[in-house]
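One chain of protein is taken out of this complex; the other chains stay put.
Labels run A, B and C following the written order; every chain starts at residue 1.
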Amino acid sequence: MSQDIQTLTHALREFALARNWAQFHAPKNLAAALSVEAAELLEHFQWLTEAQSHNLDAPKKAEVAAEAADVLLYLLQLCDKLDIDLLDAARQKMVVNAVKYPVAEARQGEVR
Amino acid sequence: MSQDIQTLTHALREFALARNWAQFHAPKNLAAALSVEAAELLEHFQWLTEAQSHNLDAPKKAEVAAEAADVLLYLLQLCDKLDIDLLDAARQKMVVNAVKYPVAEARQGEVR
Amino acid sequence: MSQDIQTLTHALREFALARNWAQFHAPKNLAAALSVEAAELLEHFQWLTEAQSHNLDAPKKAEVAAEAADVLLYLLQLCDKLDIDLLDAARQKMVVNAVKYPVAEARQGEVR
Partner (left out) sequence: MSQDIQTLTHALREFALARNWAQFHAPKNLAAALSVEAAELLEHFQWLTEAQSHNLDAPKKAEVAAEAADVLLYLLQLCDKLDIDLLDAARQKMVVNAVKYPVAEARQGEVR
């Protein structure tokens, strides 16, 4: 696993431990919290056009970055609880996707 | 940014480019896709008890890992499009959270 | 369609029209807003145990009711835009579910 990801994961573990939050952090609950944070991120975009979504002003971009951070923080905690190597899983998924969406067919609009 | 995260981000950029998917990947759409993947992850847990969610069998764990990977892959693509440094945002958010949830109050159940 | 549902749907149409919100209310956007509201509802439950979720106090119950209302309001607007008869679709779905989840198998824990 990446050093940065591991450092963050350990910091999150200490953070929850210090606050006695293990009681709340069942994987089921972390998965719900992750989904809630992803929706909070989406909320920033729901009334924007696609074009507008490419050009956020600085305050909006900062809010979106904070929501993206929340998504990552819950994702890391969930993977930590379940002993999942997130980066490894991501690399494996990219291989799966390469097979699922062949370049030739994608370019012809036949897949996706 | 972490080397691993950067490598994954570049691979995702190449993947989308090869398939001519830039047309689909407005931040608005990536935020929606991220939210959908987070819900697919949650779906695995919705009927489990908290206790069961700690003890997934191997096939279920592999499915959850693949959904967690999908969440990360869309999160990285969204941050790439918006020029957000995800790990930096995550570190900043942890500082914000430390102020928001003081240890003493959290242990007394006064916050969260 | 039910009289109450039709009355609500018409009121929502007038509400959006008066505010010039047709520009925002593409089905795509309403589907995103619906998903965001469903997550706001879920947020109230994410750290509760299943047992606690059965016994909300009055203020929490009022908040949950308001979020449930938001979900319904976006669902009605989405169905109105797409000319979907929601109650009819719900009745059809119950027939589908009855076939998908036979009583005998469900009671033996073989389905779901």
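In the analysis below, a contact is a pair of C-beta atoms (placed from the backbone, for glycine too) under 8 Å apart; a residue touches a chain by one contact, two chains touch by 3 or more.
All values derive from a computational prediction rather than experimental measurement.
Of the candidate positions A:S2, A:S35 or A:Q77, contact with the unshown chain belongs to A:S35.
Considering A:Q6, A:T49 or A:Q92, the position touching the chain not shown turns out to be A:T49 (whole complex). When the whole complex is considered, the residue among B:Q3, B:Q46 or B:Q108 that touches the unshown chain is B:Q46.
Panel shows chain C; residues 2-5, 8, 11-12, 15, 18-21, 24, 26-29, 31-32, 34-35, 37-39, 41-42, 44-45, 48-54, 56, 61, 64-66, 68-73, 75, 78-79, 81-82, 84-87, 89-94, 96-98, 101, 103, 106-107, 112 of it touch the chain omitted from the view.
The missing chain lies against chain A, touching residues 32, 35, 39, 47, 49-50, 112.
If you put the missing chain back, the residues of chain B touching it would be 24, 29, 32-33, 35-36, 38-40, 42-43, 45-47.
Simple rule for what comes next: only the chains that are shown with their structure count from here on.
Distance between chain A and chain C, defined via averaged C-alpha coordinates, is recorded as 25 Å.
Remark: chain A and chain B have CA centroids separated by 1 Å (rounded to whole angstrom).
Looking at chain C, one finds that residues 32, 35, 39, 47 touch two or more other chains.
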